[in-house]
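The complex appears here minus one protein chain, its other protein chains still in place.
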Amino acid sequence: MNMAVNIAGVEWKNPVTTASGTFGSGEEFSEFVDLNRLGAVTTKGVANVPWPGNPTPRVAEVYGGMMNAIGLQNPGIDLFCKRDIPFLRKYDTKIIVNVCGKSEQDYCEVVERLGDEDVDMLEINISCPNVKEGGIAFGQNPKAAESITKAVKKYAKQPVIMKLSPNVTDITEMARAVEAGGADVVSLINTLTGMKIDINRKTFAIANKTGGMSGPAVHPIAVRMVYQVAQAVKLPIIGMGGIASAEDAIEMILAGASAVSVGTANFHNPAVTMEIVEGIEKYMQAQGFDSVADMVGIVK
Amino acid sequence: MNMAVNIAGVEWKNPVTTASGTFGSGEEFSEFVDLNRLGAVTTKGVANVPWPGNPTPRVAEVYGGMMNAIGLQNPGIDLFCKRDIPFLRKYDTKIIVNVCGKSEQDYCEVVERLGDEDVDMLEINISCPNVKEGGIAFGQNPKAAESITKAVKKYAKQPVIMKLSPNVTDITEMARAVEAGGADVVSLINTLTGMKIDINRKTFAIANKTGGMSGPAVHPIAVRMVYQVAQAVKLPIIGMGGIASAEDAIEMILAGASAVSVGTANFHNPAVTMEIVEGIEKYMQAQGFDSVADMVGIVK
Amino acid sequence: MSRKKEMATVLSQEMLAEGIFSLWLETSAAAEAKPGQFLSIYTNDGTKLLPRPISICEIDKEKGALRMVYRVTGEKTGTKQFSELKAGDQIPVIGPMGNGFPLEEAKGKKTFLMGGGIGVPPILELAREVDCAEKQIVVGYRDAHTFLKEEFEQNGKLYIATEDGSVGTKGNVMDAIREQALDAEVIFACGPMTMLRAIKAYAEENGILCYISLEERMACGIGACLGCVCKTKEVDAHSNVHNKRVCKDGPVFLSTEVEI
Partner (left out) sequence: MSRKKEMATVLSQEMLAEGIFSLWLETSAAAEAKPGQFLSIYTNDGTKLLPRPISICEIDKEKGALRMVYRVTGEKTGTKQFSELKAGDQIPVIGPMGNGFPLEEAKGKKTFLMGGGIGVPPILELAREVDCAEKQIVVGYRDAHTFLKEEFEQNGKLYIATEDGSVGTKGNVMDAIREQALDAEVIFACGPMTMLRAIKAYAEENGILCYISLEERMACGIGACLGCVCKTKEVDAHSNVHNKRVCKDGPVFLSTEVEI
């Protein structure tokens, strides 16, 4: 039985990675998870320069999930390359660097810089709903999405994953746009824009007013979008959104994802990624699947 | 303290109604709920002719909510007028008739027919994701939404509520479109399109493949959209999506809804609407609000 | 406004076979309950909001109690949570739901009471209450875990079929009828769709009056959402289309009125 997956030419030992922003650069979680057991680690979004992020409160609990408006706080690409890449390289796992920016140029600067670094894939976040210019302008407009994909691809030495926003009327239009732009992979979904009001204090639970919703509550929406994108484009898909168990991950794979990312569930159970790897293995055994690829998108 | 609300000239005794499709025409629930205690009863979508709806399974449970693809099964406007309106008229509550159709003409036919009936408001469902032509073509396109609003308004003798779909990039664009078309009220949100796969049977949990997701899991998305629409248009808003308690209802009102609809929660607790009316009353007392209108949209 | 969701109290729970549990609940639903009706049982888990419809297996009007026999369908399911309930625990229910079997139709008639798989339990209370000429209970199991067997033996003439042939006829309930050359004038049946289809065909061929209890996914359980419909031959008066609601118009239907 073969747990390995090949995503745009990069061989992961298994189909499980971490959702950007929920796992830092792996260091904090390395106390709870053997990073060698993960197919890949996807890091928190990094920009060309350090970003301070949004005011607090930045997070809130909602029914079956959470909301966040971190606002892409990050230490900037220089410190990231100096500290976080060498840390992750100590482990036998692929490194996916999530990139954020406010302009096409910002993204390209980071992507170019990463060309010389020992990282395996780049994930371009054009879908952060929590900062005015954190990419969502690109992520809700197919033309802009295609154009930024093209721009990024010019500079990229590693395969490029375009990360899509679910806050759109037609996710397939966005997927086709980034495919047309030359993306190697699509990942979805980023968070759904939500709001929570504290009725006693009569104020927003999150300082940013709106936040990005994630966790089990959004899983059915993510599965639907992964399925739709799988029917619409040829690109491999990294599926995410509410995955909290092997069953959730398998659902995503059957719907068409070649690999999966686990986000919010890490906060509830820091060891969940390893448990998901094991659970997928058990399911494959029980169901007689020889390879992960044999499961991808078979429910149609 | 005044629990009454005035929605486009219609005075409800309190701001709580039932979400279309979750309460039938009230008869089944009348065993569990004193319909006299509700501000209004909103009926299941009715078309010009009887519709058979989708194949089963039509419903599935998801984390913190459910999915449905009933497919707008309905007995047609004739039987509805003969049976359901007289039943509801026995109660001291407002009647909101939810209307569905496959073409502009379908909608107008039903609306015209209802002009002679003793009902208080019409809710036009242009947002059902579960039938190919159940309105969603209107509900995801601002031009089409504006045009159908105009058409319906030509025939309508009662105030018209346009019901919006959350499956759009920009809900405010849709709200502005129906406002431009002459809508008297907007209601939101309808269900979010989701999917669930049974990994053991390797098939869709719902025969229609996709279904509309509802219940507490979608509440933060609904609150966000109600808030955004409240900032964008002058129309009164009927807020819904995941309301399962008085707290949830109040959150929606503080975000900008003049009234609220309760849907999926009825399936979990058939008496929930009455409990919500009482809970809002208690909150107003505790917080010193004299009227519901004083709470609407005060969190900005 | 006479009905409500209420907390039932667990009186006892036991495992009858691997994954099959028997639960006695104290609930006001017992007062009105009839064989073939079901209870909507809710979990205490806020992530699982919909009711689980479970047939009534036995009614004890004196104690105000109902017995539910159910299968745990998997890990992390509602039925798994039910199986962890202990005497004294509380669980929310609404009931009794649905129409139940029309017992009067069997009066003085030679009758089959047929159950298969997890459709076996409701046949028990039916067998206890039905007043008919020849009470032939025909039940089908997967294997030698013939739960409720003793209770059935006390309430009629029992014929068993097992898929693996370990007890009674090898095969299903239809095989048992053929093997034993049984016949009847009325059939009451509950079980998997394949079994019900076979019984419906058999009854129609032989002009036997036949009532079958159907299963469908439910959301409201009270007839309001139209989630749980089955196809009907004629236009139905309530729906005005060819659909009836399993939860409210059923779960028991005349076999000739539904298309399954």
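Here the chain labels run A, B and C in written order, and each chain numbers its own residues starting at 1.
In this text, a contact is a pair of C-beta atoms (placed from the backbone, for glycine too) under 8 Å apart; a residue touches a chain by one contact, two chains touch by 3 or more.
All values reported here derive from a predicted model rather than from experimental measurement.
Student: Of A:T42, A:N68 or A:Q228, which one is in contact with the hidden chain?
Tutor: A:N68
Student: For the chain not shown, which residue from C:S12, C:T47 or C:Q180 touches it across the whole complex?
Tutor: Reading the full complex, the residue touching the unseen chain is C:T47.
Student: In the whole complex, not just what's shown, which of A:R89, A:H268 or A:K282 touches the removed chain?
Tutor: Only one of A:R89, A:H268 or A:K282 touches the chain omitted from view, namely A:H268.
Student: Which parts of chain C face the unshown chain closely enough to count as touching?
Tutor: 45-47
Student: Given the full complex, what residues of chain A touch the hidden partner chain?
Tutor: Within chain A, the residues touching the omitted chain are 21-24, 28-34, 44, 50-53, 56-61, 63-66, 68, 70, 73-76, 79, 200, 215-216, 264, 266-271.
Heads up, the rule we're going with is that only the chains that are shown with their structure count from here on.
Student: Most central chain by CA mean?
Tutor: That would be chain B.
Student: Mind checking the centre-to-centre distance between chain A and chain B? Centres are C-alpha means, answer in whole Å.
Tutor: Chain centres of chain A and chain B, defined by C-alpha means, are spaced 34 Å apart.
Student: Please compute the C-alpha centroid of chain A, do the same for chain C, then give the distance between them in whole Å.
Tutor: Roughly 47 Å, centre to centre.
Student: For chain B, write out the residues touching at least two other chains, lowest number first.
Tutor: 63-65, 216
Student: Which chain C residues touch at least two other chains?
Tutor: 46-47
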